[in-house]
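A protein chain is absent from this complex, but the other protein chains hold their places.
Order of writing sets the chain letters: A and B. Residues in each chain are counted from 1.
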Amino acid sequence: MKTNQTKGVVRLLTLLLVLLLTTSMAFATGAKEEAAPSGSVSMTIATWTSNPDQIALLDSFVQGFAAQKGIEIDVTFESIPFAEYNTKLSLELQGQNGPDLFWVLETAAPAFIESGLLANLNDAMQAYDPEDISSDALELWSKDGNVYAIPFSTSPFFILYNKDLFTKAGLKTPEQYASEGAWNWDTFKMASKTIKEKTGVWGFQTVDGQGYDARILHNLAPIVRSYGGDFWTNDGQVLINSDASVAAVQLFHDMVYQDVSVVPPGNQSDFFAGNAAMTVGQISRVSKLNEASFAWGIAPMPSGPEGKSPVIGQAAIGAHSKGKQAALASELVAYMTNKDSVAAMSGIWPPARKSVLESEAFLTSNKSVSKEQMQNAVAASIKTGRVLPSHVKYPQIEVESKMVFDKLWQKNADVGAILDEVATVYAKYIK
Amino acid sequence: MKQHSLKANHRRDAIIGWAFITPQMAGFVFFVLLPLISVFLYSVQEKNLLFGTSVFNGLENFRLLFADPLFSKSLVNTLIFSAGVVPLNLIFSLLLALYLGGGKMGTRFVRGIIFLPVVTSGVAWAIVWKYLLQGGDAGPINWFLSLVGIEGPNWLFEKGWAMASVIINRVMKNLGMNVLIFMGAVLNMPGDVIEAAHIDGAKRFTLFFKIKLPLLMPTVMMVAIVTIIGSMRVFDTIKLMTDGGPEGSTMVMVYYIYHQAFRMFDTGFASALAVVLFLIVLVLTALQWFSRKRISFYES
């Protein structure tokens, strides 16, 4: 009995010791203390970036705005993980302490506008030359002539490629093909296949490796649209099962299952680690290549029978209409997307403002990218590019159509029949 | 005088008694009872989380639900999942319990290790297995298979294999628990009956099916129902390993509720789904009570 008790005590003490150690370890590494100066306006801005440089840049805008207004703003940046961004942000805006300003993903735009959570920015924009922002760029973020969020990034997708692997396979680089006017999907397919055969390395990794699920639209849109197809259009047509769309998807399918040159679903081989020769990315991804162990370059998306059809990813910033300082927040949104702010961001997030886009400074804004590359792969595409189709019920469409799209990812998939099924799903929502 | 004090005593007892249980009961009301009532109320509303709407719409959600191909799919998937998890779990845990109950080699050690996944979080267990089950030649499981000349599938991305993967993941996670429950039952089997059968020259096979299994049956029944209810609640495994895919083949009911409520924000429709889940669990629990009654009858 006695020994049992001692044993129990010893165990309990050990347990307490372990807990103490884990706790103190956690404390030692340290959670940052927040200082809340009194007499200032506090604001929260939700983003999906946690990159310290980017946050610092955004912070400098807030401070600039505060100085201009002659007030003090105590700003908190809240980074919500990208994969859960829409869900988490929507839930948080239901709470008492939702953010005052927040980034909005393009796929969420119609639903957020519809929900009334975004403040009307018409008045706030007046001070900052709204005409300079191309109306195309604002289309997704407006309804009935009112603007509800302003894009801070209008960023085209382009090809990132591994120069070393192209050389090793005895190929010209995509940039060379492009300058000869031969950079089309057939060349792209051939290059991918040749690299896989000659070097054993995958020819192509889909955008962020998520081209089969989360980013399937981003993955297929450039091919589908340059073939003259589309998913659906905002005026209510479903085009995903058109002949052009089917041919385009078939091309990609052949690359994965006949040529076996594309990183397949579920495989984690990564372009940035040197395990694939090409991928699709945006200018914000380029800084990731600073540590790359290979020579690389960027080229525009290949063209198809119907010419080029670059896809643009947009991200906007809006103000919470039910926030405590909705008016001030709206002004801050407008300030953050004014000409100076946009110019400062342009090396990471390409602008929607014409004056900045056409400036020399923009073309040289990213240290890792040459002026020609910026011109060919980025600036040119912003002018002709289009965003993905959108819809108020996008989350529903995404989940339901994914189940059908999944059927594509096997060797003997009947692409035409599967896309007919996708079209049926789309048609349920798009009228 | 005496009457009065008795009455006062009663009142005192009532006050003290309720004072002791009030904290727990108040919490119960707010965290279980009211939410349960609310879920029924929400299920007859058009209620959107993002738009902040809530309008009574009768049985519309249930009409939509029974017309929704995804609902029937998630129901079928849940059934497939349970039909995979429950028998596998019961058979293996029973066999292991018989082995460990026999006091053979390594009993303590084996007991210890098969219990490790039980105390590990489902999230951690799913994360690790997601890596182990990588397709192609990237994952360790396929590497081991290639040693014996088998080309493993792309586990989590092929229809059928994905469901098999989550089932096996779940069975391994909870196996240790049922093994221990069965071990308790095995050790409580009347030794003289088994001894007698042994002496009568019963073969191992007969011994198991004619003597041991009937003796264990009440425990098996109860464990089966608890395991079924547990399998209906699978969430983290699905979310982290397959995200309901491919082709929705692992979209189970609980995950569909989450999807509808917190991804598509249709909380009214999701509540209708939750009501259906509640009714299923209710029936299973009733079965459990019933079987428990029979067991206590059997024991006495």
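Everything below uses one rule, namely that contacts are C-beta pairs under 8 Å (C-beta built on N, C-alpha and C of every residue); 3 or more make two chains touch, one makes a residue touch a chain.
The rule we apply is simple: contacts and distances are computed from a predicted model.
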Record-based protein name (UniProt) of the chain missing from this complex, from "Glycerol dehydrogenase", "Carbohydrate ABC transporter permease", "RNA polymerase sigma-70 factor (ECF subfamily)" or "Acyl carrier protein"
"Carbohydrate ABC transporter permease"
Using the document's definition of touch, tell me which of B:Leu98, B:Val223 or B:Met251 contacts the absent chain.
B:Val223
Can you work out which residue in B:Val39, B:Val85, B:Ala162 or B:Met264 touches the chain that's missing from view?
B:Val39
Among B:Leu180, B:Ala202 or B:Met217, which one is in touch with the chain left out?
B:Leu180
Touching the hidden chain, out of B:Ala8, B:Ile113 or B:Ala196, is B:Ile113
For the chain not shown, which residue from B:Asn48, B:Gln134, B:Ser165 or B:Thr242 touches it across the whole complex?
B:Gln134
List the residues of chain A that touch the chain left out of this view.
11, 14-15, 18-19, 22-23, 25-27, 29-32, 48-51, 54, 78-83, 88-89, 91-92, 94-97, 208-209, 268, 270, 273, 284-285, 288
With the missing chain put back, which residues of chain B would touch it? List them for me.
13-14, 16-18, 20-21, 23-25, 27-28, 30-36, 38-39, 42, 49, 99, 104-106, 109-125, 127-129, 131-132, 134, 137-140, 143-144, 172, 176-178, 180-181, 184, 222-223, 226, 229, 232-233, 235-236, 240, 254, 257-258, 261-262, 267, 270-271, 274-275, 277-278, 281-282, 285
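The rule we apply is simple: only the chains that are shown with their structure count from here on.
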As a quick test, compute the distance in whole Å between the mean CA positions of chain A and chain B.
38
Listed in rising order, chain B residues that touch chain A in their complex are 49-52, 70, 134-136, 138, 154-159, 243, 245-248, 251, 259, 262-266
The residues of chain A that touch chain B in their complex are 86-87, 90-91, 94, 111-112, 114-117, 212-213, 264-269, 393, 395-396, 399-400, 402-404, 406-407, 409-410
